[in-house]
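Pasting a structure below so you can have a look.
Here's a slice of the assembly, chains where they normally sit.
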């Protein structure tokens, strides 16, 4: 288990460096992340390198017996590069040029940028690649963040046309598979194909938009992999990662593919940011931890862990005493084996002078310093015992980048839209997290897995799969096998009706899942955020967002609509069907969190998965370590809470050792 | 009476065509609309035509004893045309280029587009113009829809300057009539005149904006008329129309002028669309039906009639059983003699894969199919008896495109703004529909007529004229004659104070109507959506949006403000004045719908027009047929309702035959 901090020695007086590292060590930190925004410092003129500052810092890091992860500094580039190659930058959907002065400008499709990247990364890799204090690399920084996952520049268009040529070979095929006969947009020349950028009223062909997202993902992924190749060559044996910007903001890039050629997953964990008045609910934080863990299904890193209030130009919520420590504990419990705090000391200048770190703008030790130091001391033994062990689970939620993309541009219901910032529409991610929360609140260890990854599903008793509208036939087969062999599948509404070319199937909803689910759907509506009454036995549930009227063929009804305002009151809303040795639940609506808990109790019970509700703010996980097994119970409330027989302090946790 | 469907054979397997037509016939349909988005198919390369697909389809249509309306396909054009003439597209007010990939891109002012239009329309007209199955043409598709009624392209600016030269002859005249002395914007060269496009803070001269809307209307209308000339030449005797996008979204184009050279009006009737959680109230649907009927004051067509839930990327309300049938009945009752359902089968691909038709994505017959089939069977005899008869009415509402334009850019009160989509501000239309609703809810047959059209008003007992701020002196004279001869005129606030050059008159409100109304107004406010109390005898009314303090000269007070929050409590709000043999009501505020009903009861009673309120969801019309007269009572609620002595089923109707 490694604790560290994001450290920016270039922003401080060199005579402070020694003291900084000393203070970190005393706190229990043994590693720093360095250099990920320092291109301008390391290559002040084209081809002229100056690594002296980080040489000096790494010497000191080594002297203190600490280690460093180096970031390649490609998330911003020096102004001279833009002056020479003005075409190097992205263009937003609305046509705003991503000029210099902010960050994440670079166009992944730009040859000039690729060449400049090759130069700086090669130089860094050669210079630092075998330094004994360097224990790995973070490639770029939050690639795709702040809308940079979709670029509408002329160079992107050029590459998109090439990408399409590779995929479709000829225009007849593209015209047919996109369905360009619709509105008569039949292309007779590859260069007629436009960008699906800002438009006035009607939208672009959905198959085209889906392809554009796939293409953009490919551009970003191949850019990161291109850096990985360089690093592997000159910095042999040093593990590689990149850091995901806070999930769930990620509907375009295929993160599973991104990490397929990297060694481990890392992500940036800010349970509260900017002007938020409340932090994310704890199940959402765990959902994103598990999303990160699940990408490679093994221990992962939090590369930026919240240590103080954060904001670019406005602030919000202040965590009460104990909460930042508990968020650290929560990360460890979920399977992180490296955690770097963001950041050691707060910048006195620049765009993030309101992003507070462990220390404030001065050097005085803060309450945050002492709280995190104490947490590290308390948790360290447990953390070290479990750090390299798998996070075991009997249930999993499956997510799919293709459907995340699909729901970004075709959200189906106003309530499946969610745009926390103008450049993001992450309704799919929020819906997935909500379904995940159902098991989390019942204190069941749960995995979150990319549906396309090579995982063995047979070890799971229950798989949950919401919003699986666009289907992959091989996945459908794998699910059939899973259920036929005794698994329980919980399938969400609008499943199985769209192929990868974005064509709707001829069969009624749930399309290719008709036999497995034993239901047919001919009528549906999208009541947005209105709640629709449902009854499961004597239990009242609520649905919203989308309501399908289920007509069972072979399925049994689990719950029925029960709402005097709705003509379909009395019709089936949730069903269950036997298929082989297993069962398929079909949930024809988006349940409220409370309702989902009630349903999930029934499902888990049937599948033989132990669970228990301990209160809305209590989270319990089970972990196996090298020496002991553990039951960890956390209280995410600022009040004393009873959890089973234990009383937990505000933001406290209880660790129960279970002999192996 | 003709029932048909919008049919896209190009989107389906040719081997399905026969079955498709057979299913339509069985349902009671005898006609299809074809080809309005198929330019790319029919002219795959410039000047190279391929009509084989529609030849084959029309053969089958004929074989089944059915007919077809053909659409000219100019609402989208082939990508090769844009590649050759990139200047061919519109530019939005905000500067977004309407590139290809969506629809309605073409700039009506572009010579290249006009030439390409001439080529395809001539070729189609020559090829299909005398086909026995072809019974008419729809020119273009929803011209002006989705903001394409106002174009800010360089070619539009060029034509605008020419248009101004034609209108004003010299710049002195333009400068004087626009009032360019204001803020000193005095033009000394025609080429100095800019587009009234996006701006930062203050607006452009209102007279200029009004002229820009007039110019844009002229461009659109002459484009459609240009197509009409070609069709008349090569397809003699086949009636021409174009289809209006759903009213009331039409503040720029002069629709009366548009149809002046066409044979009949058609429009697209979607009582609910996209993410709406409720359909439009039934009086609004009838208001738009009557708006369409009134443009030529004769039977009309619904070219696209709702047959399933619709949306581009999100959905909403699902009509309960019976409602789509009732919407069909409502269209017939209002005077439609041709109705085409949109659409036969739901597209499996493309931007409208969520626009559900009579059939879903598959070929299975749906509940919608059976409901519409049954409705057609039930209504057919009645429909055929009245189809070609006039819709008789003793009251009418008058609307005016000049004031619709005026209120689009100068809405006067925040509550007279309504932008259901960013490119539309249709507060005028909504206000008119609200005043119309007053008579509709009282179950009085009512016409909705363009004020400029050559209609004989002497047959109406009551004319309603809201928001007639910009006046035409000849209309004022016609109104005077109407009232002097015994008519009752209901005039709305802010009447008669602005000439066609957008100059305010020197007289107090209601300006040129001072003598007719017998009131003067010196003080007014715009309370937006706040409600202001009024009392008419013992009846409490409510006004909002705009409140004028009426000072009667010769008028009698009908109602007074009665609101302790307002200093003008006690002052007149509504007056009536005798003028010749008739009466002029002046309504100094926008009444709430309930209040308007109370006022209208008084007005109708005085004018000797029979009426009767049967409940908020009941709509009754009176029609005269060839064989019988009819009283038709519809229940727009999903509950059983008592209407007079009849109990109506949810979404049911009752047809009472009255011997002639």
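Labels for the chains are A and B, by order of writing; each one numbers its residues from 1.
Just so we're on the same page, contacts are C-beta pairs under 8 Å (C-beta built on N, C-alpha and C of every residue); 3 or more make two chains touch, one makes a residue touch a chain.
Source: prediction; values computed, not measured.
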{"item": "Number of identical chains in the entire complex, 2 depicted", "value": "3"}
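As a working rule, only the chains that are shown with their structure count from here on.
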{"item": "For chain A placed onto chain B, the superposition rotation in degrees, Cα atoms, nearest 5", "value": "120"}
{"item": "Interchain centroid distance [CA atoms averaged], chain A/chain B, Å", "value": "48"}
{"item": "Touching residues on chain A, where the partner in the complex is chain B", "value": "95, 178-189, 191-194, 196, 198-208, 409-414, 416-417, 497, 501-508, 522-528, 530, 567"}
{"item": "Touching residues on chain B, where the partner in the complex is chain A", "value": "10-11, 37-41, 44-45, 73, 76-80, 82-83, 90, 92, 96, 98-104, 145-148, 275, 277, 309, 312-318, 320-321, 346-354, 360-364, 366-367, 421, 423, 638"}
